[in-house]
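All protein chains but one are shown at their positions in the complex.
What follows is subunit A.
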Amino acid sequence: MADAGVVETLLRRIEKVDDGVDSLEVANSLGVDHQVIVGAVKSLQSVGDVISAELRSSKHWELTEEGMEIAENGSHEARVFSSIPLEGLAQSELMKLSFGKIGFSKAMSSKWIRVDKTHEGGPRIFRTVESIEDQVREKLLLVQKGNTSQLEEKEKNELKKRKLLSEVTVKTYWITKGNSFSTTITKQETELTPEMIATGNWKEKKFKPYNFEAMGVAPDSGHLHPLMKVRTQFRQIFLEMGFTEMPTNNFIESSFWNFDSLFQPQQHPARDQHDTFFLSDPALAHEFPQDYLERVKKVHSEGGFGSQGYKYDWKIEEAQKNILRTHTTAVSARMLYKLAQQEKFTPVKYFSIDRVFRNETLDATHLAEFHQIEGVVADYGLTLGDLMGILHQFFTKLGITKLRFKPAYNPYTEPSMEVFSYHEGLKKWVEVGNSGVFRPEMLLPMGLPEDVSVIAWGLSLER
């Protein structure tokens, strides 16, 4: 804020005149720097329509420092001339004077002096004319007195070249009264303060308007990961539907639970080194439910439970190999086996959302690890229609209502269905998940009752 006194004086001046005042004139008359007046104008502008100020710019000529010296003492050449007595002066003496060098050449070219180089005791300078007229000084004096207009443009430029004159631009304000002119001004407040509230003086204060165009300050907050937020949503849906969460906190699984127990044959391509991460340490699983393992071996190699089996040489060594689980269905298999170990079968609904691993090279569409969402229902007499119905409910909760099912193949489900939903944006059917009824070859060796069906579906969280 500019000095309050200056502001007040300025306002009084404006009050006295009708048309307005020039800021530079005010500065000159008050004997203060022009910038002080400019500051006062700016601060008055910020408090509303007290004054109106019009920016004007004007150019004028000013003497340079050297020009001022000349205006006072005469031009260098004139001073050279006047310092030479009639008997002349030794050149070396002249050169000792501050103006000697410049003044000498100018005076020579004006032919005011001459040099006698043959004079004994070194070159000597003599006057050639009686008297001179110092035009440069006179011109500069004119400028100094403000009568610049009497000089010709050419003359001004020549003096400018000699760095005796300079042209300056002055920006001034033409100040007139504003609509709400008053000589007493109140400062606008920026913010409400506790003191104002306490004293109640906010009632008299004027407040600066806010700039509602600007953005607010970002809040200092943390965020949840977007994918994990989606996971929370899916968890919520399953919980709403009465599904219990499976303990999937075991990334390392034996091939037995990941494949063999699911009736996935040992030569299946998914069990290839190219698709699955095998472990070198701990390389093998060392404990299995022995009776169950025997039944799994039989159903693979010889069949049983109404099945022809795959008829191949099933090897325990292959089942022992530890891997990073390729699907959470490995945990479902453990859960269903445990369910079968209950005294009496009770219906269950299970779900899980957790990481699974595939030995892929990373690119835009392939990840070596991703989250699998899985739902499993085990009960007496579940039908394929039940699976479709429950999928319909599940996807409706996700906002997907148009579903259709394509027959598919999966080693451990029969029937198997790919779930497609109609994508309104893409205008086509897109695959959203996989589903099926677990094969009897998987369930019966576990010991589940024969008329219990287990329906399941899975999808990827990342999709």
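Observations
The working rule: a residue touches a chain if its C-beta (ideal position, glycine included) is under 8 Å from a C-beta of that chain, and two chains touch if they have at least 3 such contacts; residues count from 1.
Note that contacts and distances are computed from a predicted model.
One chain of this complex is left out of the view, and of "Acyl-coenzyme A oxidase", "Elongation factor 1-beta", "Cytosolic iron-sulfur assembly component 2B" or "Mannose-1-phosphate guanylyltransferase", the protein name its UniProt record gives is "Elongation factor 1-beta".
Across A:K106, A:K177, A:H327 or A:R439, the single residue that touches the chain missing here is A:R439. Only one residue in the set A:E153, A:E191, A:E343 or A:E424 touches the chain that does not appear here, and it is A:E343.
Residue in contact with the omitted chain (choice from A:R13, A:H34, A:K160 or A:H392): A:H392. Only one of A:G20, A:G178 or A:G304 touches the chain withheld from this view, namely A:G304. Touching the omitted chain from subunit A are residues 220-225, 227-228, 232, 235, 238-254, 267, 269, 273, 277-292, 295, 298, 302-312, 322, 324, 331, 334-335, 337-338, 340-345, 347-349, 355, 357, 359-362, 368-369, 377, 379-386, 388-390, 392-393, 404-409, 414-417, 437, 439-441, 444-445, 447, 449-451, 453, 455.
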